[in-house]
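This is the structure I have questions about; it appears just below.
The complex appears here without one of its protein chains, the remainder shown in place.
Entry: chain A
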């Protein structure tokens, strides 16, 4: 196998790689490239959930308890869809309130209460430090397994010869370096997150490599493992049996669900380090997928280990590593070892950052701030004090965890310690979930619930370990304290059928929930608390108006507030923040001597991000002369903000309507102007058209007046005058007609008339024209009797207009064809003239089209005939259009048939005028 020094080299080499990744990411972030800000890194970072316990312990658990190890992963998977409801809300609240840790979150919800924050912080430390030491143990154990395979000394005798000690120091250094770069505890640690994401990928890869090796190289796939297991009699492990199994599965799944949400490291990465709520979308399915992948080979490896090491005393927690070593796969063993190392380190780093924030913001700061003497002493060094308290606590936490590992006798499997930690964290669930969904949740309830839960947790889960360690008499476990049997820690009130974790969870969480609910109902919230309760529960309503929806009454001297901020942020940063605030409020910068409530709230929020909500509260209160306000006032002001918001919404929609109206007015104006232009143009065209006949009339009249002309000439000229006069009359009539149609004042004289007769009469009246021009004129009537409600004269006018146009252009023939179907009468007038150029078709029905169209030879006529015809047909509800049919120019109009019941009969009548 590989030598110790080589393994140590690999270990520290891996650690150096983490430094490089973190450093590179931070460098890029400084240059504005936020590499870690995408949903994939976010989802992978959440996989910090899978610690060394998953990596080594799942196999151990599977080997002893069978499928039960799955509960740890079923819970988070089941709850993943609910992230959208729970996580998103927690994220939104934390972003808007500047929350920096789970202790901060709880204390903030219950009126920014420092006591509550401190309680949560302490419980987190107590609950999590053993869990961290578990990771140290996993690293040490895995190192030792490689070490044992070298057949040398088993365990380092002194701390200073222990590799795990130096690794712990290395991790502390890494965490301090990349975890406390900024004073703002809610600032993103891009480098750390990227490192964790990388480690998640690496441990998955290593574990899958181990699984594939065991399943396909030691055995021949899944089936062969299960066969071998059946022969050895281990079937019980992969079947579900036992009377209380359902109950246990239920409680363990609930437990892992809560752990996934509220473990400090999950809260740190899932909430504090979240950069975009939308990343949840992808994480919701990527994270369960990750869990599925990392669990595929757990059972095969466990079963393979059991059968392979049958009879040997190999700890099941080490199967993952032991199997490759047994097969002399040195390099694979190193990769697997590093995978386990990565699982442990990412957990240690993130947990430590989260815990150190709680220590500095929820323990050190409030304690400092309580005494004004201390406050004065550190007045100008608060920010460096804060940073150093965080750095020192990181080192202290890691060393404590290491000491715990060295001192406490390790009889417990990896999994049991982890689950005990889970139960501790689960005690925060009622206060958090109740806090974001129930406005009634009160501080006293939260404090009591969490405390009761913790005491019960300690009694049922921690006390027994102390007994096992030999510090207390065994009798406590076997007979109960003072011989009272129903107080036995593993079997309270005689519940002895449950496994001890489910038992502990049940007997801590249930009293916790009861205390929380009952005391919340029985006690009255104070105004600050109620204010926060409303903001938390209705966060999506307050998102936009947060600073003005946090109720506060009092007076603050602006220079005092500024000095306070400068203490933590420095002069330049404070100026920047205040300028930004004044700018966003639209107020003159530094104009007032007194800060208004919005500015006070803003400052408090900024400070919250640095020192935690409760401490920020105390600090701000020290510079602000605050007046106690009644609950009614709080409610009143909150209602006002909500009303203001709805008023604002209303205003927004009003102004939107106004914009819409303006747009409509503009377009109407535009239309009117075009209309005006059209009208102007129309009038100028009409006058122009009138001038033509008048010119002729005047010229000939003058000629007649001045000259003594021969009778014949006289008559001819008088004829022209009369002809031009009637041309003018026609023009005037048509202009008036069109004007009436255009303005909608034209009324139709509707009568029921026989359409056939109407058409024939119209044709008769123009027949003479066709004869004169020697044109063939054909009429096709497709029906015999059709009565329609129409204006007879107007329809005749249309037909005459179309026929006279046709007569003007036709070369040899004109055809009129009328037909009907059940809905329409349709009339076509066709001629074999040269037709209308394609490009002119769209304008052919425009008024004075011919007059304006200078390119074609002007035919006789006013230029209004078609425009009027179109109006008449439209007035009758029909349509008129121009077509080209079999080389003929065809004007086609339709008139709807109202409700006629005649049967169409074919009747062709042909009149030949040619």
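Convention: contacts are C-beta pairs under 8 Å (C-beta built on N, C-alpha and C of every residue); 3 or more make two chains touch, one makes a residue touch a chain; residues count from 1.
The rule we apply is simple: contacts and distances are computed from a predicted model.
The chain that is not shown carries the UniProt protein name "Response regulator receiver protein", picked from "Xanthine dehydrogenase family protein molybdopterin-binding subunit", "Response regulator receiver protein", "Heterotetrameric sarcosine oxidase alpha subunit" or "ABC transporter permease".
In the complete assembly, the contact with the undisplayed chain comes from A:702, out of A:276, A:702 or A:751.
In the complete assembly, the contact with the undisplayed chain comes from A:691, out of A:673, A:691, A:752 or A:771.
Annotation for chain A: contacts to the undisplayed chain at residues 687-688, 691-692, 694-700, 702-703, 706-707, 720, 723-724, 854-858.
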